[in-house]
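Removed from the display is one protein chain of the complex; every other protein chain stays in position.
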Amino acid sequence: MRINVRLFARLRDIAGAGEVPTDVPDGATVRAVWDTLTGEFPEMRVYQDSISAAVNADYSRMDAALADGDEVAFLPPVSGG
Amino acid sequence: MRINVRLFARLRDIAGAGEVPTDVPDGATVRAVWDTLTGEFPEMRVYQDSISAAVNADYSRMDAALADGDEVAFLPPVSGG
Amino acid sequence: MPIPSYAVTTEALDLDALVRTVSAEAAAGPIGPGAVITFVGVVRNENAGRRVLRLEYEGYEPLAVRAFERIGEEVGRRWPCRLAVHHRLGTLQIGDASVIIAVASPHRADAFAACRYVIERIKQIAPIWKHEFFEGGDVWIEGASADANDEGARDAAYRLAVGGSAAPAVPAG
Partner (left out) sequence: MPIPSYAVTTEALDLDALVRTVSAEAAAGPIGPGAVITFVGVVRNENAGRRVLRLEYEGYEPLAVRAFERIGEEVGRRWPCRLAVHHRLGTLQIGDASVIIAVASPHRADAFAACRYVIERIKQIAPIWKHEFFEGGDVWIEGASADANDEGARDAAYRLAVGGSAAPAVPAG
């Protein structure tokens, strides 16, 4: 199945893109997508313990299972305000 | 000597006036003026323990001595804001 | 056009003007503002179970301005910030702003504390009185004894401002 990965701030800089369409196995979890991503971009591993995620623009646990067409966002530590 | 007494809120209502020119002995204190006032208007005695005063538009102690022409204000408990 | 930092007026209050004033003052310092907090006191339709119709505010104007200055000096000894206060007098309707406060500071914790301190101190010492007209009558509202030198009152305002901790000693003045 195909999902859309959204990356922000330094994650976006590291990947060189804010949106990365990605093919993943059926039923893949958010964490599996993250692991694939950090495999491709080892620099992202510094966020291993601080990363949060959202699926379809709502907060998600890392162990949530994905469906075809989902938008998965990885959120490095935030600094709004 | 002659001073000007300023009264506010319920004190003004009781006296029926916001400004009361008053003759007092030389060197009279703020408290002496208050005692004269409450002698004339016994209703004001409920403020005996809560009254504050100002002389010439700055906060004053009750034992401050007055000079001719001073403006003495008596302040019942406040409720601004 | 510059406006005074401390004022009492019978005119409607202008929050934006106050925000611009303290922001500009704070920007003139070496470290500019990072947070601006404002407080607006609004005439409420209810008080102590009574249905309020309107309030008439009376004040001793020169001493009220002096009180705001004094509060500003107290704030300046505790929190780095710029401050402005305007209080309205006269007849106010439900929903009208009676007092506006703006505080600009490099950091939000100081701005929040200073703003809360200012409104608490205004209610303690500013020579201003509410005459409340409610359904069924009217009454002068009487709150705190207006003793500007009462250290207990000052400490109580400080504790509300910083949330529970005791007031540390500060230089007298």
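To keep things simple, chains are lettered A, B and C as they appear, and every chain counts its residues starting from 1.
Operating definition for what follows: contacts are C-beta pairs under 8 Å (C-beta built on N, C-alpha and C of every residue); 3 or more make two chains touch, one makes a residue touch a chain.
Quick caveat: nothing in here was measured; it's all calculated off a predicted structure.
Enquirer: The chain left out here touches which displayed chains?
Expert: Its contacts among the visible chains are A, C.
Enquirer: For the chain left out of this view, which of A:25, A:42 or A:81 touches it?
Expert: Spelled out, the listed residue whose C-beta touches the missing chain is A:81.
Enquirer: If the hidden chain were put back, which of C:62, C:106 or C:143 would touch it?
Expert: C:106
Enquirer: Pick from C:41, C:59 or C:127: which residue touches the chain that isn't shown?
Expert: In the complete complex, the chain left out is touched by residue C:41.
Enquirer: Could you list which residues of chain C touch the chain missing from the display?
Expert: Touching the missing chain: residues 15-16, 19, 23, 27, 30-46, 94-95, 104, 106, 108-109, 112, 115-116, 119, 160, 162-165.
Enquirer: If the missing chain were put back, which residues of chain A would it touch?
Expert: Against the left-out chain, chain A lists 6, 8-10, 12-13, 50-52, 54, 57-59, 73, 75-81.
Basically, only the chains that are shown with their structure count from here on.
Enquirer: Given the contact rule stated at the top, which pair of chains has the most C-beta pairs in contact?
Expert: Of all chain pairs, the one joined by the most C-beta contacts is B-C.
Enquirer: Using the average of all C-alpha atoms in each chain as its centre, how far is it in Å between chain A and chain C?
Expert: Measuring from centre to centre gives 48 Å for this pair.
Enquirer: Per the centroid of Cα atoms for each chain, what is the distance between chain A and chain B, given in Å?
Expert: That pair's centroid distance is 73 Å.
Enquirer: Residues touching two or more other chains, restricted to chain B: which are they?
Expert: Correct list: empty.
Enquirer: For chain C, which residues are shared contacts with two or more other chains?
Expert: Expected reply: no residues.
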